[in-house]
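All protein chains but one are shown in place.
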Amino acid sequence: MHEAIKVSNVSKVFSRGYLRKSHKLVLSGIDLKITEGDRLVIVGESGMGKTTLARIMADLEWPTEGQVLWFGQDIGRMSKKEKRLLRGSVQYVHQDPYSSLHPAKTIFNIVADPLRYAHGLKSKDLRKRVKELMEMVGLTPAEYFFNKYPHHLSGGGRQRLAIARALTTEPRVIIADEPISMIDMSLRASIIKLFKDLNDQYNIAVVLVLHDIGAAKYFTYEKGEVAILYGGKIVEKGEGTKVLDNPLHPYTRVLINSSPVADPELARNRQVEQLRSYAVPIRTPDSKGCPFAHACNYYIEKCLERDPQLVPVEQNHEIACHVFCNRDGVI
Amino acid sequence: MNSLIKVENLRAVYLVREGTIKAADGISFDVQENSVTAIVGESASGKSTIIEAMTRTLPPNGRLLEGKVLYKGKDLLALKKEEFRRIKWKEIALVPQAAQQSLNPTMKIIDHFKDTIEAHRINWSHDQLIQKASEKLEMVRLNPDAVLYSYPMQLSGGMKQRVLIALALLLDPEVLILDEPTSALDVLTQAYIVQLLKELKKKLNITLIFVTHDIAIAAELADKVAVIYAGNIVEYNSVFRIFKNPLHPYTKGLLGSIMAINADMSKIKPIPGAPPSLLTPPSGCRFHPRCEHAMDICKKEKPPLITVEDGAQVACHLYSQGGRKDA
Partner (left out) sequence: MTKESLTNFYHDYIHPLFRNKKSLIGLIILLMYILMATVGASVVPLNMNSNFAERYQKPSLKHPFGTDYFGVDIFQQIVHGSRAVISLTLLASFLAVLIGTIVGVARGYLEGIAGKIIDVIIMVFLVIPSFPALLILSAIFMDKDLNVLQIALLVAIWLWAPLAKQISAQVLSIKTRDFIEASKILNMPLRYILFNDIVKLLIPYIFINFVMQIKGAMEFSVGLMFLGLAKFDPTHWGIMLNYALYQAGALYTTQGFHYLFFVILNIVLLIYGGILLSQGIEEIFNPRVRGNE
């Protein structure tokens, strides 16, 4: 299977100030890929760079260093024309379904306009295709919604509409940034299920950015990979079940153990490790050492000086940590 | 154990152009002293309305139709403004959602503290204020020197939420009401706040009431859980029993639809349908359109909240006084 998107050694620095005096290192040394038809979850808390990474993968922002390859081609070196052709293959769903839909367009037009302009569909064919797409995302009966507006839909409904719109270009990859955080709890699983179904039935590769570990687990327990982001760096990645059932990086372990459980006894009896600091690390290009060192309970001297690289601990499971995995892959 | 707070038959609506939103439809529950009570509901379930009614902070288009909130025997809703002001903050304090701009972006944190004592006519000297404020900030694990002179935008979401808790604790209240204390916060920050609230409760012996959409947070923190759906309390039970043996079909559906990390992933199933509009709520039991056990009576009559075994309360025609009807 081919690689749909590959991110190679990507770093992103945001510079501020008139003379560009202050630099913020938001992502460093990211290596990530997703094969066609696969599932990937990027897990991270706010401020850790996950939105920036998703946007770089979707070509909505450009890396300061490194490459992004779409279907094997470097998008940083493509001409505008070539990019236009490929643009439809990689679609993006925004986090906030309240602002990603035009408030004055009918639901029909929101889905129909891209079909009109990109594929030149008209009248009967257009209606048929819009109906198909809306049914694919569970907005049925489709005709009922045609002349309604986004504000008539719930948060979940709007997100489905945004997904239907993204499907109009027949993408091979969909990247969604926190698609469920603005939706009611009881409806979240159905949106994740929708992504799973789109992945299974149409072989669309899906990349989700989530801070909810439970949702990450639900999305990847059958297949898929997980990458854990901290301080702009991937600290652990690999097959979903491996990373989430057997986390090795100290950050991942704390993250998983702190996730809410729907069991009062378990919640009260479990011991959750306290970090030394909960502050979001602010890194600059000159920062040394592991971004997690300031919060970690197990750090050693080396952690403050050298940034650990990702090293495999078992098949399809890597972590970046000096303490829990040395160079030879021994824990 | 005596009830510290008893809410009786609270009914409130919001007036909008299209009609009235029947947000609280006869809500009754009681809160024991020193307990932690969670009110769990999704958006537009009426959970915020309960808080607004209890603290008399209904918005301009909100109308209280009926109901009592008895605190130590006195009906808070019937008190005169002056009397209520004496109770508010000194005995019952509200922690609003940090995510909703509850802090004034143009004021430093110390000014928020100052505002609070001025609003409640407390005469502390400047030094006294600093001392008390610092004490409370330390209680929520914030560094007073750093935080007191900062502006809200310099603080993270978790820090802002903690500041709001400190503000609420300023006059040493007996009851703390929290509106979504963990929404819009990251996993680790959430866990931190939950841990903090557990400690505060133990140390200060206060009664906590919090409203949340996340039933898993209730599992962590609460002693008793009230589940609210479309303006009605559908189940009220101890936290252990509600998770182990949920009675109301909505509670069951809710627990089966969330992606908790300890859940059996293959059994997760969303509740069919969507929450109803409270402008034109369904007749009878408001959950009947989505309920797999719906019977004829459910469409016609609204089930009252009754007590079944062990003090559990449920509002469902499947149950009669004492136990399940068809069991």
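General remarks:
The letters A and B name the chains in turn, as written, and every chain counts its residues from 1.
One rule holds in what follows: a residue touches a chain if its C-beta (ideal position, glycine included) is under 8 Å from a C-beta of that chain, and two chains touch if they have at least 3 such contacts.
Here the structure is a predicted model, which means the values were calculated and not measured.
Summary of contacts with the chain left out: across A:L60, A:M78, A:V272 or A:V311, the touching residue is A:L60. The chain that is not drawn here is touched, among residues A:T168, A:N199, A:T220 or A:T252, by A:T168. When you scan B:E18, B:D145, B:E292 or B:D310 for touch with the missing chain, the hit is B:E18. Summary of contacts with the chain left out: across A:E65, A:D96 or A:D197, the touching residue is A:D96. Residue-level contact of chain A with the missing chain is found at 58, 60, 84, 87-88, 91-92, 94, 96, 99-105, 113-114, 117-118, 122-123, 149, 151-152, 162, 165-166, 168-169.
Here is the rule we go by: only the chains that are shown with their structure count from here on.
Rounded to whole angstrom, the centroid-to-centroid distance between chain A and chain B, based on C-alpha atoms, equals 32 Å. Of all the residues in chain B, the ones that touch chain A in their complex are 42-43, 156-158, 186-192, 195, 213-217, 219-220, 222, 239-240, 243, 253-255, 257-263, 265-266, 268-271, 274-275.
Residue ranges of chain A in contact with chain B, taken from their complex: 45-46, 154-157, 184-190, 192-193, 211-215, 217-218, 221, 254-256, 258-268, 272, 275, 278-280.
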